[in-house]
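One protein chain is absent from this view; the other protein chains keep their places.
Which chain is which? They are A, B and C, in the order written, and residues in each are numbered from 1.
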Amino acid sequence: MAFEIHEECGVFGIVNSKNAAQLTYYGLHALQHRGEEGAGIVVRRHKLHIEKGVGLVNDVFNAERLSRLTGSAAIGHVRYSTAGGGGIHNVQPFLFRTLKEDIAVAHNGNIINAQQLKQTLEEAGALFHSSSDTEILGHLLSRHKGTMVERLIASLKYLDGAFAFVILTEGALYGACDRYGLRPLVLGQMNDGAYVLSSETCALDLIGAKYIRDLNPGEIVRIDREIHSCSYTKDTHHAMCAMEYIYFSRPDSVLENNNVHSVRKLTGRILWNEAPVEADVVIGVPDSSISAASGYAEASGIPNEMGLIKNKYVGRTFIQPTKELREQGVRMKLSAVSSIVKGKRVVLIDDSIVRGTTSKRIVTMLRHAGAKEIHVRIASPMIRYPCFYGVDTSTKEELIAHLMKIDDLRDYLEADSLAFISITGLKQAASTSQGLCLACFNGDYITNHITINE
Amino acid sequence: MAFEIHEECGVFGIVNSKNAAQLTYYGLHALQHRGEEGAGIVVRRHKLHIEKGVGLVNDVFNAERLSRLTGSAAIGHVRYSTAGGGGIHNVQPFLFRTLKEDIAVAHNGNIINAQQLKQTLEEAGALFHSSSDTEILGHLLSRHKGTMVERLIASLKYLDGAFAFVILTEGALYGACDRYGLRPLVLGQMNDGAYVLSSETCALDLIGAKYIRDLNPGEIVRIDREIHSCSYTKDTHHAMCAMEYIYFSRPDSVLENNNVHSVRKLTGRILWNEAPVEADVVIGVPDSSISAASGYAEASGIPNEMGLIKNKYVGRTFIQPTKELREQGVRMKLSAVSSIVKGKRVVLIDDSIVRGTTSKRIVTMLRHAGAKEIHVRIASPMIRYPCFYGVDTSTKEELIAHLMKIDDLRDYLEADSLAFISITGLKQAASTSQGLCLACFNGDYITNHITINE
Amino acid sequence: MAFEIHEECGVFGIVNSKNAAQLTYYGLHALQHRGEEGAGIVVRRHKLHIEKGVGLVNDVFNAERLSRLTGSAAIGHVRYSTAGGGGIHNVQPFLFRTLKEDIAVAHNGNIINAQQLKQTLEEAGALFHSSSDTEILGHLLSRHKGTMVERLIASLKYLDGAFAFVILTEGALYGACDRYGLRPLVLGQMNDGAYVLSSETCALDLIGAKYIRDLNPGEIVRIDREIHSCSYTKDTHHAMCAMEYIYFSRPDSVLENNNVHSVRKLTGRILWNEAPVEADVVIGVPDSSISAASGYAEASGIPNEMGLIKNKYVGRTFIQPTKELREQGVRMKLSAVSSIVKGKRVVLIDDSIVRGTTSKRIVTMLRHAGAKEIHVRIASPMIRYPCFYGVDTSTKEELIAHLMKIDDLRDYLEADSLAFISITGLKQAASTSQGLCLACFNGDYITNHITINE
Partner (left out) sequence: MAFEIHEECGVFGIVNSKNAAQLTYYGLHALQHRGEEGAGIVVRRHKLHIEKGVGLVNDVFNAERLSRLTGSAAIGHVRYSTAGGGGIHNVQPFLFRTLKEDIAVAHNGNIINAQQLKQTLEEAGALFHSSSDTEILGHLLSRHKGTMVERLIASLKYLDGAFAFVILTEGALYGACDRYGLRPLVLGQMNDGAYVLSSETCALDLIGAKYIRDLNPGEIVRIDREIHSCSYTKDTHHAMCAMEYIYFSRPDSVLENNNVHSVRKLTGRILWNEAPVEADVVIGVPDSSISAASGYAEASGIPNEMGLIKNKYVGRTFIQPTKELREQGVRMKLSAVSSIVKGKRVVLIDDSIVRGTTSKRIVTMLRHAGAKEIHVRIASPMIRYPCFYGVDTSTKEELIAHLMKIDDLRDYLEADSLAFISITGLKQAASTSQGLCLACFNGDYITNHITINE
């Protein structure tokens, strides 16, 4: 389960709607799986007004707080990472009060040359309020002249790495993607004409907006009554993060015209073709591996059962069991259903293996619940290289698939067999994609600034 | 979806544990699906001490509040119903301060002669603090003499209807079931010897307790260091509520040695045998109909897809969309995934149809998302009779399967076809059950006090 | 400072107002000084509806919660005591759901035969939900027949001790006082005709109601469109608690046609006559002794200075300093102003001495701040006998004026001189009173059930 290390976020924007903040609230709701640590909304009512806080969208906004946010355009953000320290000052959107106008920025992604840019900017007199790399764009914009689009084009050229920005000014709503399209950003429209930007299509569905198209790599859109599009660079290349298909996105979202659930299901079918095994039940790790498990089961004819249960009410205010209670057997989050697995040969489907600790814990849990054999099948290739485009730990030493060969890893997990989908298989599952970043699997980093010393 | 009208609750108790309140907190967590309106814990530390409140277990208890509840035995309750008015005074457990000792009571079920008992007791001087039928047991106990077990035997004889009581006194923990075993109550044990009572086995699994056995119809257990069992009546009969299999219980729970998920899956398989249809995808209504859908898909060979999505973060503090926003298309709770259903012949699996409004809404939603045909298959028989053992609306006039023949109902839902599992089929799915209450399907009320004027 | 042991409360009721709950909220606000531990409001809208909680009126009620309480009549309560354990179940009003009608009761006072009554009632089958003596009236009412007034007359005869009840039924608002009028209860009227009952007149002033009259000892009023009055006994006697003048009531309230501030000021003047001393400054302990200090200063010509400061923002959620911090000198609540007292001969005016610990601490504080001499003058006579009409510790052994002669007490306090106002002096200050209970000063208990073994 990849959630151990990735730092994804969700961004949303809307313009020309009299319910801008309310729709942003619902949009962020649909994007909540991309970040549960903090949420914020900026609304435009002449100037920009902000409300943000630590926690789930529901924790941060109550009816009274939301009702204060009247206006005709808004952007919002849900935040995953605790990198750079938690606390309210790193929660987005960021709001800049320039003499000319207010500017708000929400960001999904990771700027890999953030530290160098920060240093250069500081030497030129910039004063940083946060440890977030999002603030860098604010400083770059303030140091360029011209229209907002001109300033964006000039500023984005400085940034290496992954980004999908949603920006609100007193004049318009803007969206911008990095030259590789590493992070998705889609455009939609409500029945009343309001335009919407969102990290995923599931937010469009929830608010009843029609999907128009994905933003292209390197594209900048300026949206007011109409949509104006341009690029900040001609040097673009389609390479969306493959983990969006495998783990990040909601199964009901559509990426590059692919339904995510269907792609995941296909990875399951392909896994069966690549690594079949005789077994009694197929069990997916909830929630992200349910689709792949269903594909494996359908292809194999082995029944797909609910042998692992996730406690859905466990929120951030949940009181964690003490060590003593954990030793007594208190199991939060996931539990194995012994009436399903006892005496059975189990195919365990998971979406990925990063550090390996979670997978090992699940195998142990199934073994204690009575599983006779456990065959682990992973719906992504081996993650052998660090990701620099949205990950908070950047060393190979934490990646168990970097440290061990597959047989050793199988032994470490105490599984009876272990297989990963091949890179070819993954490409086949997402065959309509225009290009994927597979760097974490094969080390081919699309941006030219990264060298890994093998 | 049956949740429209049923009023289920969850009860939990533990004795001989130094972490009694903590384990009750986790136990209630596992039972949270049985009631999201209120939660309470009573702990024994010489006298009994109570903390309770409105909302989810997580909303009611924070670390500080839980840490106050030290003691060696505890009971807890999660409450579904808002019947009798919401508010803190109807949240359970109820705590009675008698001169002899403190007594706390938590109840799952519905006492059908509550109104008559209340009147008789009031005429004899009883003063009621709540509109809950649970308080009646307290008054009955206080009017009988002898040991607690003797008073329980004498008191329970008065009660008609469904009940599973968990009771804590300064001396012991008690459990009691009605003569039909309408509501489940299971007994388990921790590694350190602590005994546990719970509405469902999923709470045992979560805290690492071993399942021992179900309580029998009419059984009273008194648990201190040991377990003493007796019955308050010899006139008993196995008739557990069939809806526990169909809707109430968590899929990972075990009822009468049946895994609930497996029973549900079997209803899906039987549905296919009873009502096959040519189609492209099988779609279950999340969360309760996922298992049945998987059974239908496996039996038919039609792929099982995620065509409906439930927004899992929608809690009780969620800000509901205004009418205007709903008309603009904002969809909370459930949304249809058009990339899955567009142009497809859909088999829609739901667990039950009560008033019919939810089912109709889902059919419409799928139609708008592009489904070509919609074949509704219901994993329970037609609910044609009111339930008196755990339902807050008791008139047939609200039951759409009472009002309409199946063809009219199909037309009302605007479905292309409609079928319900037969009563025989349901019995077959739960074949190891020792006896089910099927009154809501066939009108055979097990208690002799109910007459329905046809 | 008497607050160490007394358990006072505030009660409020209103009928025939379309803003009943709102006005009760403001009324409770004015009575907040009588109880900061809990607050509750019951409103009548056909049936009775309750909201209550732990904390200040402001903590318990927010705009949303208050807005739910629509109706034409209401009662409210603020609670001081933590006796019987804190927690929501002891917060008032109490609400009883009888078959005939809902009844809500709020109580200020102390029933001295509560334990005997509770035992008798339990033997007759009553079931108690709380450890509060207020619940007893509910049980007595439920065991009598007739109109509510008839049942009140029959029930109140059983109660010994101090009480001022405000009761709301579906039919009317009721007020009732014990035969001695130990606890004040006043009647007022709004411009729009709504009638109001309140523990103190300050609540009438705040909501703009006109004061009509005090309730008499033993009086019951039934208020709907009109006021009906009767008595539950002919054996009545004016004996209001003297501490209402000295400590409990707000200085702007009027008791028996006496402005409380003026009575307190007069105690200060009389104290000067009875116990003059040469000094540089008069300093009153805030807030309750400010009036008496001003009287002493005016009579003596010695300047009245602000030598002690109370931190007004310290609420119940205040984080108390650790022992380490207290030892470092962190002073909450009260601090001495050294720029006022340094090198001065101080007359320290306090309202009362109960256990003596607070007074000793204040003397020490002034000494450390540089006071040269400290002459303690107490605006009430020596409290040598326990109070049974509103006190939670009932043993003489805690009363320092019972344990020590005045010279020893002066030495214990490390004061340069010490004097208390005489009982005659106190009577003179409250000269228009129709009769006071002075039992805590002279041991003359007005109820005949109390014997103190000297």
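Worth pointing out:
Keep in mind that, in the parts below, a contact is a pair of C-beta atoms (placed from the backbone, for glycine too) under 8 Å apart; a residue touches a chain by one contact, two chains touch by 3 or more.
Keep in mind that what you see is a predicted model, and the values were worked out from it rather than measured.
Taking the complete complex into account, C:321 is the one of C:276, C:321, C:370 or C:435 that touches the chain left out. Of the options A:143, A:237, A:333 or A:396, the residue whose C-beta touches the omitted chain is A:143. For chain C, the residues touching the absent chain in the complete assembly are 19, 22-23, 25-26, 29-30, 32, 56-59, 61-63, 66, 190-192, 202, 205-209, 250-252, 254, 259, 261-262, 265, 290-291, 294, 297-298, 303-306, 309, 311-315, 317-319, 321-322, 324-325, 328-332, 335, 337-340. Chain A meets the missing chain through residues 49-52, 85, 87-89, 94-99, 118-119, 122, 124-131, 138-139, 141-143.
Please note the rule applied: only the chains that are shown with their structure count from here on.
Computed from the mean C-alpha positions, the centre of chain A lies at a distance of 60 Å from the centre of chain C.
Computed from the mean C-alpha positions, the centre of chain A lies at a distance of 36 Å from the centre of chain B. Our note on geometry: chain B versus chain C, Cα centroid distance of 48 Å, whole angstroms.
Counting only residues that touch two or more partner chains, chain A has none.
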